[in-house]
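The complex appears here minus one protein chain, its other protein chains still in place.
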Amino acid sequence: MKYLPLIWAGLWRKRVSTVLTMLCVVFAFALFGLLHGFSAALDGIIDAMSDTRLRSMSRVNITQPLPLAHRARMQMVPGVDEVSYYNFFAGYYQDRRNSIQVGAIDIASFNAIYPDIKIEPQYIEAMLHTRNGALVGEDLAKEQGWKVGDRLPLGSAVWTRKDGAENWDFEIVGSYRSPSGRVPTSELWINYDYFDEARAAANGTVTLYFLKIHDSASAAAISERVDALFANSTNETQTQSEKDWVRAQIAQIGDIAFFVNAIILAVMFALCFVTGNTMMQSVRARIPELAVLKTYGFSNTAVMSLVLAESVILCSVAAALGIGIAAVISPPIYRQFGAGGLNLPVAVVAVGMGLAILFAIVSASLPALRAQRLSIVDALAGR
Amino acid sequence: MSVFRQISSVTAMNLRSMPQRIGSSSVIVVGIAGVVGVLLSVFALTRSLSDAVLATGSPDRAIVLRSGATGEFSSTLLVDAVATIKDAPGIARGEDGKPAVTADFVAAVNLFRKEDGARAGLSVRGVDPAVMAVRPEIKIVDGRLFAPGLRELIVGRSALQEFKDVGVGDGVQLRDGRWTVVGVFESGRDANESSLMTDSATLLSAYQRTAVNSVTVRLQSEGAFDAFKTALTTNPTLSVSVERETDFYRRQSEDANQIFGIIGIAVGVFMSLGAIFAALNSMYSAVTVRTREIATLRAIGFGAGGVIVSVLVEALILALIGAAVGAALSWILFNGNTVTLGDSTGSMVFDMQITPSLVVLGVLLACSVGFIGGLLPAVRAARLPVATALRAI
Partner (left out) sequence: MTALVSIKQVVKGYTRGKQRVEVLHSIDLTVERGEFVALMGPSGSGKTTLLNLIGGLDRPDRGEIVVAGERLDQLSSGQLAKWRARNVGFIFQFYNLLPVLTAERNVEVPLLLTKLSAAERRRNVAAALELVGLADRAKHKPGELSGGQQQRVAIARALVADPTLLVCDEPTGDLDRETSESILKLLELLNEHQHKTIVMVTHDPRAAHFASRRLYVDKGSLANAPLGVAA
């Protein structure tokens, strides 16, 4: 663009001021990327959840187990393809503080429930034939340095053994992975039968049921039918799609979106002041130069556009840098919060850049008007 | 003229001319107000949650869990163990002469929050009749205490405030059926007040259990803790961990603290850096505007010290104004706000407090930002060659 030298001249007239203002914008938008990104990432988690998979747990509370007998009745509900179950083991490895996510499952039906998960056929076979077999998730294996064939003595923070032993001995017979990346692979799965027989309490119960349904549109209807099966019994169920369940989990934490938006708003407001002031000072310092442009035939609108263009370029470049920083440091932070494998959502980048441009125009509006209204004669006379 | 007189006269001149620089001055004020306001709010959230949880503990009480358990949910204590614990030395006696000991069994129930209708967990704590002796802070303020053997609950005032359908007369669905709320209790807006309470034996039988999660005792005095702990940890029939209740709750709030701590630090670092650059920008332009004035002073014979101090004083004053504005905004918007945080096994209702110590923290932060923002421009102004500065337009 041929006007670039002019815009450049305007920006670097007061070099220190421009650089410092850009740094402010960089950090403000890095913060924006972090916060808004986190909020958007949570939305992303929800979206990635399945709505052809239902979760059914005790209506009373998650800490209440459900009887195994429920399974047969659930399987008879029309639209339900498969029912599998899961029991929390609350495992730890070597040290009680080193907790491992362990689930006791029925490998045959579990595999059907999670099409997103890939388990090699030989591993499934091994699991079926090894009572104390365990399947380790790829990420967990990587983190702990475990391999197929390892012997794994685990403790349980919650379950005691009938035989009084402290340790539960498992043998890693295989691994599982998620090619699409949508399902976390940070758990260890053990055989429910082995677990239930060995534990001292709550035998014949499970923590929750997974139901695979055919048609996502009927998720709500099927959930209601399942719950109706057990209504008014001692083991009432609460069934919902996985998507709804995650949404509810996140809602439990509290109104994150409000807090995040409040902080972003405050930051943007303060930033407007900083940028607006910088641009105003820049325009004031350049009044003679802007007047000269007008004498040479640049219209009032042209001069105003010049100031706006400077602001847009300053803010866009700095915002891009800031969002770039957020994109780099977000993944490790997400991992800290248990949302590993996520990147800064693309939508956040788009929103951020749009916000930057809007912001640039708003904060430069007064200085731009000043430049537009500038009287040539007064400016040249030093008034 | 003495050095001190020099410095104070230059500073006074500077301050008198400040109104002319209202544009750049407002930048520091707004920038710092933003940082202080946001950080105070975030820290207040963390601190208030932490304080509320900590308030549950008392230094003259001890909690006993299974050895190695990290919390009540991962702890089980059998009947024999409970009996042994009750005989340990150092336990206070209630008004009825019985030991101030309660063996608690904790369950959870799903209920709906009033504010957003979200389903969240509330703790249901089964306690022994002696709980009133263990926790004298518990006071029934409405209705009555639950009767043992019946499916009756009392609800903490905080829980009642934030959750639907837990008032006196309402029914709550537990494992074996409907239980009725018969009273409301207060206990100093602590963790217990965000939960429901009932008789331990009744709850255990409803859940078909005999083992409890924890035993809490009130000691004869704070100093009695060591004897109590030693007696239990050296007993070969027991495998327990004994903690002062205050330490126990401090540990419980660590996890939440950590998460909020990370958020707070991340937000804080970014905002502070932004504020520093804004302050630098502002002070830099403030100094540039006064270039000729400063050079003239130095040509007359004023030393560089006065210039530096005057710029720093200006920056600090503006920073303090910013801190005041930020703290005030934070206070107006958030002080006293009731927040509920929780998961499926329990919730915590607490009030956000913008405490004086937080405000002091904000002021210190503001002064640091102001100082850093003013230092470079101040030194630059002092070192500018006088001749160049005098020629500057």
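Read from first to last, the chains carry the letters A and B; within each, the first residue is number 1.
Here is the rule we go by: contacts are C-beta pairs under 8 Å (C-beta built on N, C-alpha and C of every residue); 3 or more make two chains touch, one makes a residue touch a chain.
Note that this is a predicted model, so its numbers are computed, not measured.
Every shown chain touched by the omitted chain in the complete complex is listed here: A. Considering the full assembly, A:288 is the residue among A:115, A:153, A:288 or A:354 that touches the omitted chain. For chain A, the residues in touch with the chain missing from this view are 2-3, 5-6, 8-9, 12-13, 288-289, 291-300, 376-377, 380-381.
To be clear about the criterion, only the chains that are shown with their structure count from here on.
Put simply, the C-alpha centre of chain A and that of chain B have 26 angstrom between them.
Those residues of chain B lying in contact with chain A across their complex are 23-24, 26-27, 30-31, 33-35, 37-38, 41-42, 68-70, 73-74, 76, 107-110, 116, 118-121, 173-177, 209, 259, 262, 266-267, 270-271, 273-274, 277-278, 280-282, 284-285, 339-345. Within the complex, the chain A residues that touch chain B are 16-17, 20-21, 23-24, 27-28, 30-31, 34-35, 59-64, 90, 96-97, 157-158, 160, 201, 234, 236, 238, 248-249, 251-255, 262-263, 266-267, 269-271, 273-274, 277-278, 280-281, 333, 336-337.
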